[in-house]
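Here is the structure we will look at, set down as structure tokens.
The complex appears here without one of its protein chains, the remainder shown in place.
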Amino acid sequence: MNIASGIVFQVLQSVLVVLIAPLMLGWVNQCRAWLQNKSGAGIWQPYKVLNKLFHKDAVLAHNASHLFRSTPYILFGCMWLAVGIVPVLATSLPFAPAADVIALVGLFALARVFVSLAAMDIGTSFGTLGARREMMIGFLAEPAMLMTLFTASLISHSTSLATIVETLGHRELVIYPSMAFAAVAFLMVLLAENARIPIDNPSTHLELTMIHEAMILEYSARHLALVEWASSLKLTAYITIGIAIFVPWGIAQAGDWTGMLIAIAVLVVKLTLAGAGLALLETVSAKMRIFRAPEFLGTAFMLATLGMLTHFLLER
Amino acid sequence: MDASFLQPIEAAVTLSVIWIGLGLIGLAFMRAPRLVSHAVFPAGALVSILLAATGLWAIGAPPSAAILPAGLPDLPFHVRIDALSGFFLLLLGGVSFGISLFAVGYFRDTEAATLGQLSLQYHVFLASMAFVLIADDAYLFMVTWESMALSSYFLVTTEHHEERNRKAGFIYLLVAHIGAISILLCFGVLHGGHGDYTFEALRAAELSGFWATVAFLLAFFGFGAKAGMLPLHVWLPEAHPAAPSPVSALMSGVMLKTAIYGMIRVIYDLIGGIRWEWGLTVLLFGAATSLFGVLFALMQHDLKRLLAYHSVENIGIILIGIGLSMVFVGSGHPVAGALGLIAGLYHTLNHAVFKGLLFLGAGAILKSTGLRNLNEMGGLIRYLPHTALYFLIGALAISALPPLNGFVSEWLTFQASLQAPLLESSVVRSLVPIVAAVLALSGALTGMCFVKVYGVAFLGQHRHELAEKPREASRWERAGMLWLAAACLALGLLPVFMIGQLNNVSQALINAGLSNEAMASDWLWLVPTSSAQASYSPIVFLLVIAVVFELTYLVVRQVYHGRLRRSDPWDCGYPEQTSRMEDTADGFGQPVRQIFAPVFLIHREIPRADDPQPVFKQSVQDRHWYWLYRPIARFTEFLSGHVGKLQQGRISIYLLYSFLTLIALLVFAQ
Amino acid sequence: MELLLVLGVPFAGGIVLGFWGHREFAPELNSGMSLLTFLAAAVLTVHIIAGGPILVWHENFFVDSFNVFLVALTAFVAFTTSLFSRPYMRIELNHGKLSPNRLRLYHSMYQMFTFTMLLALLTNNVGILWVAMEAATLTTVLLVSLYRTPASLEAAWKYFILCGVGLAQALFGTILLYFAAEKVLGAGGSALLWTHLYEVKDQLEPTVLGLAFVFLLVGYGTKVGLAPLHNWLPDAHAEGPTPISAVLSGLLLNVALYAVVRSKVLVEGALGTHFAGHLMMGFGLLSVVVAAFLLSRQKDVKRLFAYSSIEHMGLMTFAFGMGGALATFAAMLHMTVHSLTKSAIFFTVGHAAQKSGTQIMDNIRGLIDSNPTIGWGLMLGSLAILGMPPFGVFASEFMILTVAMHQQPWATPFLLAALGVAFAAIFGKVQPMVFGTATAKRLPHPPALIPVFVHLAIVLLLGLYIPPYLAEWYRQAAQLIG
Partner (left out) sequence: MNLPFYTQLINLLAALLLLLAFAMLTQRRILSLINLFALQGFVLVLSTLVVAYSTHQSHLYYSALLTLILKVLFLPWIMHRLIHALNVRWDVETLIDIPATMLIGIVLVIFAFNLAAPISQFAGTITKSTLGIATASILLSFLMMITRRKAVSQVIGFLTMENGLFFAATSATYGMPMVVELGIALDVLVGSLIFGVFFFHIRETFESLDIHHLEKLKER
């Protein structure tokens, strides 16, 4: 493969995903509004919010440390790296070998740890509350996520996302019952990890229910903008991981320009559908009490494990 | 150095003896405490680094052996250094270098007499660990093994005026001794009645399947007791906090690793013929240990105790790696086995580095604030910026976050567990990934725990009015921490070099290393089996994040602005933000306590509604005390009570005993 | 010549101190006599090692590697104990626990006791051995009852009766031995000489010798302190003056075990089976287990270490019972290190008890603060006796255990469990005495702790390095009896 075209592909994919991530969020919100019989703010609203936030003066608490100030950038960097690694449009990207699925999970964990630390930096009651809950969700979701990914890895004998996509998408079609279990589990993890209903509600600031919002209460202006952007990136990254593992058809190989164009088209369709589906899910379910979350994620873990066992039993 | 003049083994022995000599010098000059702290300890650090170099040298060199003119008449002390010993010597030397540097500053204000004793015990401790690693006969191994326990016992009880520390020391030495008895028994079984007790003879002895399993179980029990494996871990959270912080670092960072060394040495090298059932045992115990360790760590508010429980957890992770390796080797897949072994060994090294660093950080906090209770700390990042940075590196490393070193070894362990499809038995095949999930869970819980530690100790507002402003650690202390923090980074970013060394170790032990493709990859890419299967490049990882960080920073400033305003925290507009409104360390662990309630033994005292001065008390205890240790103690008491009844003071009864003995023997003799 | 000195000096010392034992200089005189004995024993040892066994005085005295090793040990520990007893007994006198007359008795009996032990070791005559053992009992009975307190009287009485009865059995065993030997060697003195007996041991009547061994084992075994014949031992150790506890534990028990071992070799030779060895192993194991379980019930510090002595004597008996060069070697090494360590422990315990004014362990605290040397001595001594490397006790235990695992695998779990229990019991009690906050007062005379550290240093050395000549010596002895 040509190194230069690989790098072009890499940059192209990253920039593209980073740019459309707020759009994804806007789309989900818009769908949700429609489903709730509201008119909605429009799918471009997240961009407007970001722009507004960047313009504002940043306000920092007196006792904020460097950690607090650098976290938004670190977060943004992590998420950028994540979307750079996931084969959103193409496999065999030059950065892809830098991290496999496990490292990807580690990357999300790194981001989570930094956000939580930043939340505790000021020393407010909400910040620590949010950090505690976030970490709780995190430690429950992470094993489930890994088990899901392991199922895919065991099928393709690889933890590299590129190889998984190539195995599952570019070869003959085989029906893997284990993947069904994994897909459901992945969906549950996705909801939990991205602060969606039924675990968290991204659109509330009701103190008793906040998780993610509680952590970023002290951020303002450009810092908040980066954090928000990073969370939309995270949602996109998760959805694209889901796509890569469960519906990988259409992803191009790096250097294949026509494939690339098809891949973009296919991706747009997939993302549109995924966003609508997510909105539907969020609309039909209600938020849980915080201590129902372990049950929810425990179920996800069980499903993922079952998927893996199914793989060992049926698919060898 | 020319190999024909000096063998690694000679260097290692000489350096260890120098350590003992330094200890004695420290004792002899205890009236000159400045000299002891500023000359003896740095000299010890110098020996450490030389020893580390020797270790590194030995990994690549062929095994060299020697016989020392001491020991039993029929069994003089045999010493031998091979790749495995070399690796552990590297670990010992590398980690103790940082710790000794730290100790210079940490002990500078210690009382003269105590310092003299500390110096002796500390260096003897180091030397006995080195000798454990190079011992090549059962006797020398046992002698140095127990000397190690003994010297560290005295270090643990340095502050013996506190009841807690005494109790900790007692439990520590008791468990260590029982473990040693088991190890001794294991050597006896291994010996099988032929030859002497050199490792060479033990290696050569042919054991039947049953006795090999017995030997394995004894070794596993004995070394597990030292390593802090469930359910023999009870001494660990007691002993580590009791010791002075550099010693805690040494015990947790290095001493526990000698147990891992012993386990590998005995199981892989001396017993040989590994079976997968053994591996499964190790694997399951490892998984249970790691989960249990981290859950209890989350319940702690004493920083050093918390770190001690994390040592339990990490020992569990190491055991998972080794267990995987044994499962694979036992099932005839040495290449996968090598991966597991390398993962286990690499985690051993990583844990030594970051746990040493964290204990030193805890020591720095203790020294400058006098605090060990997390619930009283807060906001230390503003007083101890350097310590805070090093501690953050350690915390991220132990939480297995990329791109630091803890992640590399956990990643390798995951990779090893994903080799499960190679296995024939479907039960084991499905168990292995579940263990991997447990590993993931404990990794995530560790992350939570260190968010708690770091958030509560270094961030937020301080909770406790200190008499004076905490002072940043001294230069020596910072140098020690810097060394270990740099090691965390280096091992995290450039794992390939060390993996190559570990591959030598694995080659020497099980005659198998990683696949050729894996070894062919360059320094940038860590590839466990083949690049199609998995790869990881921490440098690219870090670079991308750093570049994006920098670019974003610049772009935001360029396109918009960098204006900043300071104000009070907002916090949803609540007034009166005091430090009492922050989560305490206990509060932070509350979700875990609730979710895993059955694991803990929780005592609560809840105030009544009309209580004028309501106090809420809660303690979390380890059920093992009640399930395992108390019953054993009771049973012993019960037995000794009955034996005691025989001796009731009446001379007629005593005469009757003699009489009956005589009659019985006469009947027997006829 | 040296032999004459070895026996003559303590005997003369006993008589001289019988007159002057209450004088101001008596403790020094006592030490001086012991030093002379030790020097004579050292010279004797050198001769034996260089020149081989000797037989003197109408074959009535016989010195070979085995007993000269014990002679040297006995003389050495007796000497160091006399050093320790100098300040110790002065303090006791100052505290009013003794009258000058009793002190005279003490000094005289101390020398006499040494004499009887050396006599028992050196004699070639089984009958004289018995006489010496009985005499040793009598002298120590007087020493144990020295304080004339109710407890010490009770202890001495029990000691006297139990050991008296025990030794009576040993005499019967001796008679049976003589009876059997007389058939082969003819009546008269030579039939009771070890040297002659060994030469004809395969001609002796097995039935008789089997019975004789039972009586000898029960008899001398009582003195060794083998369970269930051990009941006198803790009482006597706890209630007597501490120097006497030290020599009882460190020496007398060895001498009694020496008698048992000599008999065992003879009897096994006659029987051609492992009967005697099995009996010894059984008793040894029982003692180890019983003592280990009794340890945890102790409140009195000297009683605690008395039980520890039972445990170790049991271990040695077990090892001698197993036989074979290595086990015997180990047992003799264990004898040496146990004597040295246990007497060192008693030295420190004695001073600790004097400082605290009590032997009850709960009331002794923080020795390391009030007197670091006593504290460290007790701590290191206890760790050594518990078999903690690098002390020599571990070396011998290692050898005993490894041989046991090889030859008697069934016994090892018991041994190891007992060692574990003993460790928990002793260490759990010693640690609070040594550490913590002090409760002690100053002593009127500075304690003599050099012997403690000399003993411990030797024990430490033996754990790491056994000098070749010493090893050779042990080996010769093991050859002799193994």
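First chain written, first letter: the chains are A, B and C, and each begins at residue 1.
Just so it is clear, a residue touches a chain if its C-beta (ideal position, glycine included) is under 8 Å from a C-beta of that chain, and two chains touch if they have at least 3 such contacts.
Source: prediction; values computed, not measured.
Looking at the complex as a whole, the chain kept out of the display touches B, C. Although one chain is not drawn, the whole complex shows that of C:V16, C:L35, C:I49 or C:L153 it is C:L153 that touches it. Interface note: of C:E239, C:E268, C:E311 or C:E397, the residue touching the hidden chain in the full complex is C:E239. Residue-wise, the contact with the chain that is not shown comes from C:A168, picked out of C:L35, C:I54 or C:A168. Interface residues of chain B facing the missing partner chain: 643-652, 655-656, 659, 662-663, 666, 670. Taking the whole complex into account, chain C touches the unshown chain at residues 125, 127-128, 130-131, 134-135, 138, 141-142, 145, 148-151, 153-158, 160-161, 164-165, 168, 171-172, 174-176, 178-180, 182-183, 187-189, 191-192, 205, 207-208, 211, 234-235, 238-239, 294, 297.
Going forward, only the chains that are shown with their structure count from here on.
Centrality annotation: B (chain centre taken as mean Cα position, compared with the mean over all protein Cα atoms). With centres defined by CA atoms alone, the chain at the far end from chain C is A.
Note: centroid distance chain A to chain B, computed from Cα atoms, is 35 Å.
Here the spacing of chain B and chain C, counted between their Cα centres, is 44 Å. On chain B, the positions that touch chain A within their shared complex are 378-379, 381-382, 392, 396, 399-402, 407, 411, 414-415, 418, 420-421, 426, 429-430, 433-434, 436-438, 440-441, 443-445, 447-448, 450-452, 454-456, 459-461, 525, 531-537, 540-541, 544-549, 552-553, 556, 559-561, 563-572, 574, 577, 579, 581-583, 587-588, 590-592, 594-595.
Listing the residues of chain A that touch chain B in their complex gives 54-55, 57-63, 65, 67, 70, 73-74, 76-78, 80-81, 84, 95, 97-100, 102-103, 105-107, 109-110, 112-113, 116-117, 119-129, 131-133, 135-136, 138-143, 146-147, 150, 153-154, 157-160, 163, 205, 207, 217-218, 222, 226, 290-291, 294, 301, 305, 308-309, 312-313, 316.
Within the complex formed with chain C, the chain B residues making contact are 69-74, 113, 138-139, 142-147, 150, 157, 160-161, 163, 166, 169-170, 173-174, 177-178, 181, 184-185, 187-189, 191, 193, 197, 636-637, 639-641, 643-644, 646-647, 651, 654-655, 657-658, 661-662, 665-666, 668-669.
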